[in-house]
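A protein chain is absent from this complex, but the other protein chains hold their places.
After this line comes chain A, so read on.
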Amino acid sequence: MTRLSNAFSKPHPALVCFITAGDGDTAANLDALVEGGADVIELGMPFTDPMADGPAIQNANLRSLGAGTTTADVLRIARKFRERHPNVPLVLMGYANPMIRHGPEWFASAAKEAGVDGVICVDIPPEEDDALGPDLRAAGIAPIRLATPTTDAKRLPQVLEGSDGFLYYVSVAGITGKQQAAQTSIEDAVAKLKAATDLPIAVGFGVRTPEQAGAIAKVADGVVVGSALVELVGEHGSDAPEKLRKLTASLAKAVHSAAKGPRKEDMA
């Protein structure tokens, strides 16, 4: 069992929390997410050109880079997190260029050494897997792919091939932030994904409140919350950990109390 598969084998759905590395006191903020009940941490690698992100996460990227955050800093934050939390899965999420700047093999081994469990690279689709995927797999890091409302049944197998850890379902065709998907469209999409894979399905983009998170957790294996947390970091500075702990706790309560959605093998 890996840390990621453990997190998705708990008796309840998983809460996945995203914040951007180097934005505020990241160590304190990450600890607050874990204390609040996050099951998986997604740590954003800041990038100058976050094309898939809305204003909240764009601003977090700018704050982080403005504070001088480097890739070495991000990896240091990950390594220290791993020392403090040996069992909580940690996933790096970001864009291709910072990940491949010194070669994919360098990044994969540095991430492994820092205790990273998975990597989500927004702008490496299956077609360009060679740019990073083989090195991640060789290092024992899960390449986590995204499926979206535009990923049709014909394309889905290609997305699933070589995916590992979990499948991240992007519930809206759009950028991160406030736009929300209708619950029924999420239910339909997750049902189709589950029929096609045994990987856990985590749903994200536009999830902000415990009510939404709880509703999604009824059908999915995980719920990802990002912008709402990142906004708290931006607004509250050194008071952010307390605010993060509270929001995470209410999200965790809603997600963890939802009945676990059916798995492919249960439906067969």
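The rule we apply is simple: contacts are C-beta pairs under 8 Å (C-beta built on N, C-alpha and C of every residue); 3 or more make two chains touch, one makes a residue touch a chain; residues count from 1.
By our rule, contacts and distances are computed from a predicted model.
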Note = In UniProt, out of "Phosphate transport system permease protein", "Carbon monoxide dehydrogenase", "Phosphonate ABC transporter, inner membrane subunit" or "Tryptophan synthase beta chain", the chain dropped from the view is recorded as "Tryptophan synthase beta chain"
Key: Candidates A:T148, A:Q183 or A:T209 - the one touching the absent chain   = A:T148
Note = Contacting the left-out chain: of A:P125, A:G162 or A:G234, that is A:P125
Key: In chain A, positions touching the absent partner   = 47-52, 54, 58, 65, 70-71, 95-101, 122-125, 127-128, 131, 145-152, 155, 159, 170, 172-175, 179
